[in-house]
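Omission of a single protein chain aside, the complex is shown with its protein chains in their original locations.
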Amino acid sequence: MPATLVGLLVALVAVMMGAQTHHVSPVFLVSNVTALLIVVGGAFGATMASFELSATTGVFKAIMKAVLGKDTPIDSGETIKTLVEFARKARGEGLLALESEMANLDDPFMKRGLQLAIDGSDPDSVAQVMRTDIKAMKVRHKVSLDWCQSYGIFAPTFGIIGAVVGLVATLGELDKPEKLGAGIAGAFVATFLGVFLANGVMLPLANRMKRLSAQEVQAREMVMEGVLAIQGGQNPRVIEETLMSYLSPGDAEALRTASS
Amino acid sequence: MPATLVGLLVALVAVMMGAQTHHVSPVFLVSNVTALLIVVGGAFGATMASFELSATTGVFKAIMKAVLGKDTPIDSGETIKTLVEFARKARGEGLLALESEMANLDDPFMKRGLQLAIDGSDPDSVAQVMRTDIKAMKVRHKVSLDWCQSYGIFAPTFGIIGAVVGLVATLGELDKPEKLGAGIAGAFVATFLGVFLANGVMLPLANRMKRLSAQEVQAREMVMEGVLAIQGGQNPRVIEETLMSYLSPGDAEALRTASS
Amino acid sequence: MPATLVGLLVALVAVMMGAQTHHVSPVFLVSNVTALLIVVGGAFGATMASFELSATTGVFKAIMKAVLGKDTPIDSGETIKTLVEFARKARGEGLLALESEMANLDDPFMKRGLQLAIDGSDPDSVAQVMRTDIKAMKVRHKVSLDWCQSYGIFAPTFGIIGAVVGLVATLGELDKPEKLGAGIAGAFVATFLGVFLANGVMLPLANRMKRLSAQEVQAREMVMEGVLAIQGGQNPRVIEETLMSYLSPGDAEALRTASS
Amino acid sequence: MPATLVGLLVALVAVMMGAQTHHVSPVFLVSNVTALLIVVGGAFGATMASFELSATTGVFKAIMKAVLGKDTPIDSGETIKTLVEFARKARGEGLLALESEMANLDDPFMKRGLQLAIDGSDPDSVAQVMRTDIKAMKVRHKVSLDWCQSYGIFAPTFGIIGAVVGLVATLGELDKPEKLGAGIAGAFVATFLGVFLANGVMLPLANRMKRLSAQEVQAREMVMEGVLAIQGGQNPRVIEETLMSYLSPGDAEALRTASS
Partner (left out) sequence: MPATLVGLLVALVAVMMGAQTHHVSPVFLVSNVTALLIVVGGAFGATMASFELSATTGVFKAIMKAVLGKDTPIDSGETIKTLVEFARKARGEGLLALESEMANLDDPFMKRGLQLAIDGSDPDSVAQVMRTDIKAMKVRHKVSLDWCQSYGIFAPTFGIIGAVVGLVATLGELDKPEKLGAGIAGAFVATFLGVFLANGVMLPLANRMKRLSAQEVQAREMVMEGVLAIQGGQNPRVIEETLMSYLSPGDAEALRTASS
């Protein structure tokens, strides 16, 4: 079960159980119409206004990937094995010999780089295409990440707005003590919602997306380094050494054991 | 309808409807003279003082563009098609053959770069002119963006100032309970105005301007890369590959399908 | 009238008029001895301690320049015209022909660079001297800017200190209700002073100094680019194109029209 | 005894003794179930959700290393002596002569670099492998560091959530004054726990991990510089001078005295 989903549930359950121990109903904390409108609606509007429409329509998919996607989606060891094998073949039989491998290659990024190399593009062009590709992927990832982070920054401020509105409401009711509670409750619940939506949902999601993006970037940088080394005809042994530097000492050890 | 306009309206309506559900009149929240003077006026003065005059007079135009402009103003696919076509022509008939295309070219940035190339400037000069142009555009964009962000940072602090003034006012009226409400209301409304002006208006605008600027910068970097590749006589196929790296995988796929 | 002076006055008048509408006397807000000592004195001491003495003695001059100086002190169009004219002369009659222009040249930075070029220094040396000069100017500007920013960061925290002292004072007077007001007023006024000194005075000044510094840096970078291009014997037309990239499209258009 | 363990104990004892002097029982501060659930559980969930699972399972080991590990784990003087000795041997008898030293070498990073050099890899490859290795180590360190920092950032916000829940609880008990205390106590204890967990535990740990990582990175950069200099056949005297630049003047003096 992926860590993000578990973590979000842990935070939610911990807070709601904590409230329960104080005889504060979880339903009460999430069913105040004023607070929901101001905090959820206000923060959504402010975030939506911060981006082009496609960022808002596309963020749901990115959230699903962060919450439900594989916990560690990339197997760098497997990638290294493939690249070293290709390096051996290319060194033995020439770059063109890799042509036959292209059909079975799943990774579109590696495929694109190798295809350019096989087609005879000069190394600088291959590097430039691959580098631009990585940079553009980073930029794309950053949109969803920034969306969640913006929501996480706006939510507590709309919580303050909801609290102020709640307190203003009590001012008009000072002579009706029996109605006073509603205003104060609205104020508290808005604060609660704003802080929880930010720190219990949106900021963890943004953090997670940042990690996922960094991992994908690093994985592609490793592939790029491998493809350029293959094109440069480097020694497969040196390529393996270089690529293994990307692994943790434990993973590298495991790979070494497996490959020998 | 552009996302920024919709988003700003969503935030406004959500907050005002939320207030209404608590019997707090939206009119009340925006008609306190003390709060308006201190928050709107104070934050405007502080922001104006932070910039040269032209930044303050020019920000209205930039806000209009962010609110009412096209949601995604740049069609990179179209630009790539144009550049690849020019690359084919230049490779086949020489750079000078592009002279005839210049008249019909809308994009002044691409035109300027290509014209310099056609006129025989050396590649380093063309790159330098184009790079300086992009850098200067970024600096110009940043002025309006920073203006809105400054207003968004100053507004809540003037909200605090308004709240303090409101509370001081209540001190002098402790013996006149019937007037006490006005001071407290002023304090709350100033807080509300400061936080809402920042998070419901100015910071989303600043965010949006940052995104628009980044998109324009990226679009021009793509054009620059294309122009320099054309001048360098690179293979149109490689140019296309490189430029397509700027697109999302979906857009790239669509373009590939369309162009084949 | 410069924008900074106007802006600071707008903020001051807006806040004071706002207070007046609530029957809070502006005099009251700025004449509490406790608050003045703690906030103005404390923040001054903390800021002074953050810098060498010359930063504190020199900041007054920098503030005057930011408040009373020209709103846009640099005319880049004029500078471009001068540089292009020099480029034509140097290309036609040789670098030494510029010697006669040196006497009438106002800009000490341009003069220094050109003089080095005329004296036959190699381009790398000229670039290094000019680059070091720009960097050192930036560092000098940053001192006053940082001073104002430090004051702006310290002021609200000493406002909190003043508020706490004011509240402690009320604790000792709980049995003398008639004296209670003074403590609370001190607490409120200290908060007011701290937030206003920061956001209505010092932070706008720091922002403005940052803008002025950035403009001067950009202007000198343009001059440096021009001088190096003249020394390199580049085509005056290309030099003009490059330098015009620093202007906004509107200013560039105006200059083109004027020069043709 | 390592500084981190002592420091954490000092902070804990100081706070608990301070509470005791006010007749606030330390047990009371850490035994409120509501506060513990919301703050400890909520912040843990939010942090867990921010990372892949291995970050959460691996952070315990990193915390143990930061708390119980050697205070200054790296002896750079010893490393310099080894590298200079190797440099002398390599200069005198050739790089291959170092082969016999490899078996006794403890430092796996130095070993890996030297082995590559001995095996005849070109200097650029050796540099690349070593640089990638350092970068990857930095990335690995950053995961645990970021985990503790995230917890330290989330904890006070869940403290606010706990405080709000506690205050909401009091609203329902306004007519039962004898139960009112529990709600307020929960509010205070949640605030206490959130701020203390962050500033008395997690943020100091994150700071310490950052220092440890920086020291390890610097130590490896020194080793890399030494290995590349040995491979380049540089003068051992110059290598020593360069490497000693990494030491503080005092340590360098001590080493000079010891080695002469």
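Going by the order they are written in, the chains are A, B, C and D; count residues from 1 in each one.
FYI, a residue touches a chain if its C-beta (ideal position, glycine included) is under 8 Å from a C-beta of that chain, and two chains touch if they have at least 3 such contacts.
Being a predicted model, the structure only gives us computed values, none of them experimental.
Chemist: Of the residues D:80, D:98, D:134 or D:205, I need the one that contacts the missing chain.
Modeler: Counting the whole complex, the residue in contact with the absent chain is D:205.
Chemist: Among D:19, D:105 or D:139, which one touches the chain that has been omitted from the display?
Modeler: D:19
Chemist: I'm checking contacts with the chain that's been left out. Which of C:50, C:72, C:218 or C:248 qualifies?
Modeler: Looking across C:50, C:72, C:218 or C:248, the contact with the absent chain belongs to C:50.
Chemist: Which of C:116, C:145, C:223 or C:243 sits in contact with the chain that's absent?
Modeler: Considering all chains, including the one not shown, the answer is C:116.
Chemist: Extract the touching residues of chain C with respect to the undisplayed chain.
Modeler: Residues 33-38, 40-56, 108, 112, 116, 121, 125, 128-130, 132-133, 135-136, 139-140, 150, 154, 157-158, 160-162, 164-169, 171-172, 174, 182-183, 186 of chain C touch the chain absent from view.
Chemist: Across the whole complex, list the residues on chain D that are touched by the chain not included here.
Modeler: Answer for chain D: residues 2-15, 17-19, 21-24, 28-29, 71-72, 181, 184-185, 188-189, 191-192, 195-196, 198-200, 203-205, 207-208, 211, 214-215, 218, 225, 234-235, 238, 241-242, 245-249 touch the chain left out.
What we mean here is this: only the chains that are shown with their structure count from here on.
Chemist: Compare the two sides of the chain B and chain C interface and say whether they are made mostly of the same residue numbers, over half shared, or of different ones.
Modeler: Different: when the shared numbers are divided by all numbers used, the fraction is under half.
Chemist: Indicate the whole-number Å distance between the mean C-alpha point of chain C and the mean C-alpha point of chain D.
Modeler: That gives a centre separation of 39 Å.
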